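All protein chains but one are shown at their positions in the complex.
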Amino acid sequence: MAEHTMIEAVRMALGRALEEDPDVILFGEDIGIDGGVFRATDGLIQRHGSARVRDTPLSETVIAGMAVGAAAAGLRPVAEIQFMGFLYSAIDQLANHAARLRNRTRARLTCPMVLRAPYGGGIRAPEHHSESAEAMLAHIPGLRVVIPSSPARAYGLLLAAIRDPDPVVFLEPKRLYRAISEDVADSGEALPIDAAVVLREGTDLTLVSWGAMLTETKAAADTLAADGVSSEIVDLSSLKPIDRRAVRASVEKTGRCVIVHEAPLTAGLGAEIAADLAEHCLMSLLAPVRRVTGHDTVMPYPRLERRYMPSTERIVRTAQEVMEFA
Amino acid sequence: MAEHTMIEAVRMALGRALEEDPDVILFGEDIGIDGGVFRATDGLIQRHGSARVRDTPLSETVIAGMAVGAAAAGLRPVAEIQFMGFLYSAIDQLANHAARLRNRTRARLTCPMVLRAPYGGGIRAPEHHSESAEAMLAHIPGLRVVIPSSPARAYGLLLAAIRDPDPVVFLEPKRLYRAISEDVADSGEALPIDAAVVLREGTDLTLVSWGAMLTETKAAADTLAADGVSSEIVDLSSLKPIDRRAVRASVEKTGRCVIVHEAPLTAGLGAEIAADLAEHCLMSLLAPVRRVTGHDTVMPYPRLERRYMPSTERIVRTAQEVMEFA
Amino acid sequence: MPEPLGFLSAAGEVVRDLPDFARDGDTLRALYSAMARARTFDAKAIALQRTGRLGTYASSLGQEAIGVGVTSAMTDADVFLPSFREHGGQLWRGVTLVELFLYWGGDERGNDFAGPRQDFPVCIPVASQFPHAAGVALALQQKATTGVAVAVGGDGATSKGDFYEALNVVGAWDLPAIFVINNNQWAISVRRTDQTRARTLADKAVAAGIPGEQVDGNDVIAVREATERALRRARDGEGGTLIECVSYRLGDHTTADDASRYRDDAEVSPHWKAEPLIRLRNHLVANHGWRKDDEQALLRTTGDEVDKAAETYLAVAPEPARAMVDHLYATPPADLAALAEELGDG
Partner (left out) sequence: MPEPLGFLSAAGEVVRDLPDFARDGDTLRALYSAMARARTFDAKAIALQRTGRLGTYASSLGQEAIGVGVTSAMTDADVFLPSFREHGGQLWRGVTLVELFLYWGGDERGNDFAGPRQDFPVCIPVASQFPHAAGVALALQQKATTGVAVAVGGDGATSKGDFYEALNVVGAWDLPAIFVINNNQWAISVRRTDQTRARTLADKAVAAGIPGEQVDGNDVIAVREATERALRRARDGEGGTLIECVSYRLGDHTTADDASRYRDDAEVSPHWKAEPLIRLRNHLVANHGWRKDDEQALLRTTGDEVDKAAETYLAVAPEPARAMVDHLYATPPADLAALAEELGDG
């Protein structure tokens, strides 16, 4: 087993999928000879040919819509939207078609497609390149929305997404693409797609997060541990459907919860988790459920970006307030 | 003062806006000679001419994007999307442009546009004609999202939306278009755009809802009243920004809260309200905050539609459980 | 500007050498019967809607030649992706009358065709079927079949980005796809000429660098012939085609529409003379011995068949409430499984 970055793990999973299933096909902007702007598909066109690894015209609506058609007709398209900021044009096809085809044909036609997109900020990218609009997608019944938090999870979850018989939006935390390496075996083994995972066990407080924000969340847990606070970290991982049981179980144990995400506060996915806890775990809660999120504004241009993103300090401070609550 | 339906009130507000401000311009599909598929613009092209009341080609992206450009260049466009199910194609222009233009130019260019769309189900419409995707829009910083609940509120809020210096998505509960009449004076008076309103005062329980679901919510309150439960009804009215203080004040008083909306549960806007209460009113809560929503699925075709929609009975039952909670 | 391709005049006279298939009386009778069947279905659907027994319905009155002409050229290897106005095409493909009634009656089972399992259901969001067609064509190409994806949309649909993006990728990738435009001159209340300044809708193919052709959409022979040629080109690896079928919407946009608000009878009436059934009937009478008896028998059997289908449809009980969640995912996630239980079979 060798160490790999997340971008390598994504590439490995894509390569594996192309190898194991002749129906898998990749398309998107600049994914061919260029290997994708983040190099997620680097080398794949050389290995699998330009029929299976295709550069599309610059057309996000047709990328999504063509994936629907191809999936219904027997392929397993894995399409890429270059940045989540350009995925909005694909929402119509996702919401009105991808998510509904099985249901509205009573399973006569299905839609086993994956739409990959890098999401999130923190890399000083130009405007519209740092979106975290996962909550919008998580509101669409019939979709799956998955976000990995590490190279190994990216590998296993992407394989699971590709093999899943239903449409999956697979959002890759671009800040993590090269930030961390870990052992990833190209084993062909998928991870369970609908499951949250406990990344670290703890007893005093539950920290729920996903994707890149787990970096700050873990750092906050470290700081808190030094203060004697034992945090349990739940990586939500599947944002749609949500593994409510896992989150509830943790909070029932700890009695306290802080949710961390990069997207703006209002109607972010943290709301759903807090609401679920308010409904189902009210009696276990020893303190208000708090959310540490991006400020309730548009992601600023790079110069103020850091001031927008939830920092380790903000998480720690909020967690301390939650711990002090009596 | 005369009684008017909501569709008449919308038409009155549009007519008033066209009269009082030469910069107001209406465009959308079939809003001209046909008067809009719901007749919201009936007669306006005759009165204000085909330069100010314009039929667009069938192009939702350009309807939204053209509104952005026209607003920035000094008009006050009031554009119509024929049904909310066709608004998804406009989200890119809303999220990436309308909502950001002021911020990204530090107020050099602004975007005083309104995008109207009928939303919601319950009228046995064909598929894709019954969407309630308000939560997706409420997640977009920089937008306003407003939903009226009665003819008078539609009139006053639509005028407020048109006069507002920022972009507003104005969602009209089509089930109410002709369902109720009330006194509406064509006074030119706008209602406050960012404020929730208490439709009915009560002491035991807060019911939060918006748009057409207030019908069932009020009916539920009546049933509960007969049982001796006094419900306070909050019409959220502005879904973005949310008048959090008004909701909190009510729940701090009553200690119990049920939120009612037609959209699917997961990541619906009810989550944000419940989360806000879980964070800010935990100590006032005598029972878990519950949500009565459309089932967590796609709006079914008409034959099962009624089984999808939150019914008065479901609201009553949930409220009773909340009341019985100890 | 060339005339649209046409073989029969409005009166049914042959104005151009007929293609082989159109010399065969049986074939023409089949086409005629299919159009008549669509029209009978149409009338019944409107009647049911008017009496509260069907949902909002989009009539294909006057445009029957398009769906029938297009699909009659297709094979089982092909995939049909209709808009919401191509009942005649769906019926030719093997969708049953009961299924159509179920769909328009508001029951998802209407999309679970027993027949053309690969065909797409009705598409309500205008033009959104064109990207699907590109995707289907990609799959057909990739799997080295001879199949072609054939999508139909309206004149209004040509204004939507979906149409254009899909047309463009069909061109760029040489996809075996045919986009057919049912140009019935109206998109609800918006005239074709207010929809776009393009000289013809077929001209829009220029933007994608693929062939575009205008045909008389009221001439089922022309529609079929143009489709056959385009299918042949696609099967030969020559890529896609845009076909504009010039026709006219004789009825309201849907049962929810009142066309008298935006167009006069004086505009509509002349088009009744050019509609697709009369001309083919005239041609059959003049050249293939079609008699009054044949016509009456056809109307009778078609009427009976449609009435029976309507009765069958009306007798179908709605699905249990749980059906609305049972089909959302292949394997319902925990919450939905619980919800299905709760909704139960009632």
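Letters A, B and C mark the chains as written, and numbering starts fresh at 1 in each.
Everything that follows uses one rule, which is that a contact is a pair of C-beta atoms (placed from the backbone, for glycine too) under 8 Å apart; a residue touches a chain by one contact, two chains touch by 3 or more.
These numbers were taken from a predicted model, which means no experiment stands behind them.
Chemist: Please work out which displayed chains the absent chain touches and list them by label.
Modeler: So, spelled out: the chain left out of view touches A, B, C.
Chemist: Check the options A:Met6, A:Ala95, A:Leu176 or A:Val298 and report the residue that touches the missing chain.
Modeler: Hidden-chain contact among the options goes to A:Val298.
Chemist: Quick one: which of B:Ala17, B:Ile33, B:Ala72 or B:Ala190 touches the chain that's been left out?
Modeler: B:Ala72
Chemist: So that we can see where the missing chain sits, which residues of chain A does it touch?
Modeler: Residues of chain A in contact with the hidden chain: 29-30, 32-35, 37, 55, 57-61, 85-86, 89, 124-129, 295-298, 300-305, 307-308.
Chemist: What residues on chain B make contact with the chain left out of this view?
Modeler: Counting only chain B, the missing chain is touched by 25, 51-52, 54, 56-57, 59, 61-62, 64-75, 77, 92-93, 96-97, 102-110, 141-142, 144, 164-166, 194, 241-245.
Chemist: Name, in rising order, the residues on chain C that touch the hidden chain in the full complex.
Modeler: 159-162, 164-165, 168-169, 171-172, 194-199, 203-204, 206-210
Note that only the chains that are shown with their structure count from here on.
Chemist: How many angstrom lie between the centres of chain B and chain C, each centre taken as the mean Cα position?
Modeler: So the centre of chain B lies 36 Å away from the centre of chain C.
Chemist: Can you tell me which residues of chain A touch two or more of the remaining chains?
Modeler: 61, 92, 96, 103-104, 141-142, 241
Chemist: Please list all residues of chain C that touch 2 or more other chains.
Modeler: 108, 125, 161-162, 323-324, 328, 335-336
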